[in-house]
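These notes concern the structure reproduced below.
All protein chains but one are shown at their positions in the complex.
Letters are used for the chains, namely A, B and C, taken in the order the chains are written, and counting of residues starts over at 1 for each.
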Amino acid sequence: MAMELHKFHGGLKLETHKTITDDIVATQHPLPARIILPLRQHIGIPSEPIIKVGDHVLKGQTIARANGYVSIPLHASTSGKVIDIGDYPVPHPAELSATCIVIEPDGEDKWCDISPTHEYASVDPKKLQDVIRDCGITGLGGAGFPAHVKLNEGVRNVVDTLIINGVECEPFITCDDRLIQEKADYVVAGTQMIRHAVQAKHCVIAVEDDMPEAYEALAKLVSDDIELIKVPARYPAGSEKQLIQVITGKEVPSGGLAIQIGIVMHNVATAASVYRAVTRGEPLISRYVTITGKVEAPRNLQVLLGTPVIDCLKACGYEPNDNHCIILGGPMMGMNVTNPEIPITKTTNCILVEKKKNVTIEMPCIRCGACVDVCPIKLLPQQLYWHARSDNLEEAQRYHIFDCIECGCCSYVCPSNIPLVQYYRYAKSQIAAEERRRDGADHARARFMAHEARHDQDQQADSDDLPLLADPESDVQAKKDYIDEAVKRTRQKRGKQQTKPEDKSGK
Amino acid sequence: MVNKLDIISSPHKHDGSTVSSVMLRVCLALVPGILCYLWFFGIGIVIQCMLSIGFALIIEALMLKLRHRSLRIYLHDGSAIVTALLFALMITPFSPWWISLTGVTFGLVFAKHLYGGLGYNPFNPAVTGYIFVLLCFPVLMNHWPLPTGLFNQSNNATYTLNKIFSSAVAIPSQSVDLSIDNTTVINDVNSLSGATPLTHMQTQIQSMEMISEIKTDSMYGNFGGKGWEWISFAFLLGGIGMIWMKIISWRIPVTVLGSLFLTSMVFNFYDADIYASPFFHLFSGGTMLCAFFIATDPVTASTTPRGRIIYGCIIGLTAYVIRVWGAFPDGIAFAVLIANSLVPLIDRYTRLKVLGES
Amino acid sequence: MLGVDPAIAVSKRIEATYNLCILMLIVAPVTAVITYLLHFYVLLPLDLAYLQLISFVLTISATIMIMEWFIRKLKPALHERIRLYIPIVIANSTVTGIALLNIKTNIGVVGSFLSGLGSAIGFGLVLLVITSMRERIIDADVPMPFQGVAMLLITLGLMSMAFLGFTGIVVIK
Partner (left out) sequence: MIGFIFVLVIGVLFVLSYYPRRRSVSDTQRFERRLHQKIDSIDSLLPQTQCGKCDYSGCRPYAEAIARGNADINQCPPGGELTIRAIANLLGRDPVPFPADKKIDSQSFTALIDESLCIGCVKCIPACPVDAIIGSRQMMHTIIKQNCTGCELCIEPCPVDCISMVPVWTRSKEWVWSKPGSILEN
């Protein structure tokens, strides 16, 4: 059934720079000197290590246990010795360090015993989810949402359409494009498995119209029940809400999930890794990464997770140059990296070496509305900026600041060069911090009440038995009388004893 | 741990547009109008433009020094130049030099820098200055040249220069021999004072004349004032160019002109003798200038798409009301200022429906 | 801009303005009618027209007090909202202004009711405009000496300059 496509509001026509790397075959990146695996490479609770420093691990062996429902296990990318479990810099805007497992490869790259499941169709969906979860598969599109959670949502409510998202709208990035061209069978098989897991009525694979080879590769293998669609190339067509609007015309409810309108979306790379997990039992230990921009030999690499970024860059001929900056991800949503020692994680899809953006002076906002025209979520960026700038966080929430997907279109077109996305990130993190502070305050008040109550209780207990002494404020005179009286009483008692035996001396 | 301040946030590319390039393109769009003005009313307009731009830059520099902002960035953003140009186009080419000084100062100081400079002012500085001057010196503001061509003796350089710099208030009613090199004497009452077609139309209507008779007067061209219609047409071209260059959104000019056109058409059907034809309203006075350049000033106009439509209608309607029943001939300047004061209210209630909002 | 003096005090937050407008909508028409009746059927027959002003002020505050008493009994929720603004409305020149205007143009009982309603709505609109303008000015980068009310007064000045454009439209006989 040919679905006619819809348009989404705003968006940008960017020149894609994809031709640099989209026709070069992806090569396998050799073993790096050290593998650094952060325990938290997904949205959710970090996993817990189950091995100790000094253990010898095999390739694919589970080295960290999932900790809670929204969490996934971690697997060793190669065989080697665990040399450290400690704090190392991880991909984060401020390069904070987080606990990581560091493995020193021994070069044998020996697989541990893996247990493939046979005919996936006969296996009931619930068991399929456990397999996917145990192989540590998250969304590889860039968000890093644990795949089994989405599948589980799929089982609980009726899934109308499963969309496999091969739309790479960010410039420079071609890792999904190469993956489809080289491993189209993995993708199609993986799609059928996910479809079986969520029992979706329709199934769609979406590709951008400037990826013709990928389209042909899929068209050959696609059976009749999977719909293959070419989506017009327009940034940010690849984002979940926009792609759903383009394909189905439905809008994901504001602040809600796609599942609420019966749609589940997975990335092409996730589908491929699901295929490998189910049929061959291989956990997610490597992925395609595009190395592009100002390097001699830009191309796609199949990289083991945990390889330091500098390693991949050196493989493509990169020499450090201070007016170049390294960006993890695309130019529109990527993260600036100053310390290239950080490892490649499950959500890294591209390493871009770009000329540093010249320092542009931020002018005041002239409310020209250019950002309103390009915002794909139909927000009002200039009002959000106005409230974020003046710390008016309730107003910012009233203008739906949490719906912003930080795609960067507004900052791209702003004539005053305002870093709008940074203002929105500031506002969002400030609101989250405010909520944490408030919870902390309530917690502190509760403890303070308990403290006061216990304090009063102690006082009450003290003052019951020694009314005067316990009461610190009673005036000194009352205390003196009490003491004199006590002394008199003791003297009398002593006096009585003395008068009995030596009555005479008592006079 | 990277120092917090020098973390560069995510969009690492920019399409290269800057505020000064936007303002420059607005000035370019104004040029055809100014050329027409020059052609019909002599070089008076050019002198006025020079004057007001000069004053505007001086005041802008002074205010920036006072607010100890760096001059280099803010003086080049061109917003002062645009304000000055618009102001010069609204006042009469014959108005003395101190008119543009007071107008530009009031506009820039009170309507812009007091609120914090570019981007914070709710009122358009050019219009505020113009209205301040209009209210303070009404006589001088009704002192327009005649569309008799560039080289006609009453519009040539020496005459206008001495009028701007040396003349006290010229008494329009007397017929005074002004020809320095004793060419023909001008004695027609209107030739000196020269009312704009709008003012002339309004005064005649109030004295119960029929429109058909008024139109016979020499100053009326085919659908607007003789010179005025072409100037308005030039501004229309400039405006369409700006929309094409995506500097302004089409919503405000279309709604302003549309609502003005509709109301005047309705009243025209009702009684053609009292109410002028829609074309006359569109192509006379400052309508085109205001609709394309002043109402669409992004800082003071409404920003939400729906808000802009309401904003435009308010301007169109109020302009018509003031023109026909009010005391001021060209009410569009007042209409823009009134609409500016309603903008915060409009913006509050025309919030865009977010994607997926019920 | 008659009687907008409470706007400066109240119009910090938009909820406060809504409450004041609701109260105004309730109070103004009722007081207009009562003062109109009072004038034509009590003052004139007893030719006490000179007592017009003092009696108006007294009756208006009396009616408002009684209405407040009713509202507290009938709809406590509504009363909770408008409780704060009753002193403002009692001494407000708009209410007395409407009453005097009605008398001057003696437009009949229904006319005075409508004029009361109309000016209440007008009052509400002006208040809304001022409040939203004020919320925009608070975040503007205003130099220190002009912070707060000074800036609001300058803006009101500019606004009234804009509304001067309407001179000559309403010709008062």
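Here is the rule we go by: a contact is a pair of C-beta atoms (placed from the backbone, for glycine too) under 8 Å apart; a residue touches a chain by one contact, two chains touch by 3 or more.
Here the structure is a predicted model, which is why all the values come from computation and not from measurement.
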Given that one chain is not shown, which residue among A:I50, A:L96 or A:A461 touches it?
A:L96
Which of these, A:A433, A:A461 or A:V487, touches the one chain of the complex that we don't see?
A:A433
Thinking of the whole complex, not just what is shown, which of B:C27, B:V46, B:I73 or B:L317 touches the missing chain?
B:I73
Identify the residue among A:P364, A:P381 or A:G408 that touches the chain left out of the display.
A:P364
By the contact definition given up top, give the residues of subunit C that touch the hidden chain.
12-13, 16, 42, 46, 48, 50-51, 54-55, 58-59, 61-63, 65-66, 69, 138, 141, 148
Please identify, in ascending order, the residues of subunit A that touch the omitted chain?
40, 90, 92-94, 96, 98, 361-364, 388-389, 391-394, 418-419, 422-423, 425-426, 428-430, 432-434, 436-437, 440-445, 447-448, 450-451, 455
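Heads up, the rule we're going with is that only the chains that are shown with their structure count from here on.
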Rounded Å distance, subunit B centre to subunit C centre (Cα mean)
36
Could you give the separation in Å between the centres of subunit A and subunit C, each centre being the mean of its C-alpha atoms?
55
Cα centre of subunit A to Cα centre of subunit B, whole Å, reads 53
Which residues belonging to subunit A are in contact with no fewer than two other chains?
none
Find every residue in subunit C that makes contact with two or more other chains and list them.
none
Which subunit B residues qualify as touching subunit A in the complex?
1-2, 4, 7-15, 17-19, 21-22, 73, 77, 79, 116-120, 246-247, 249, 298-299, 301, 303-305, 308, 347, 351-358
Mind listing the subunit C positions that touch subunit B in their complex?
14, 128-129, 132-133, 135-137, 140-143, 146, 151, 154-155, 158-159, 161-169
Taking the complex as given, what residues does subunit A use to touch subunit C?
386-387, 389-390, 392
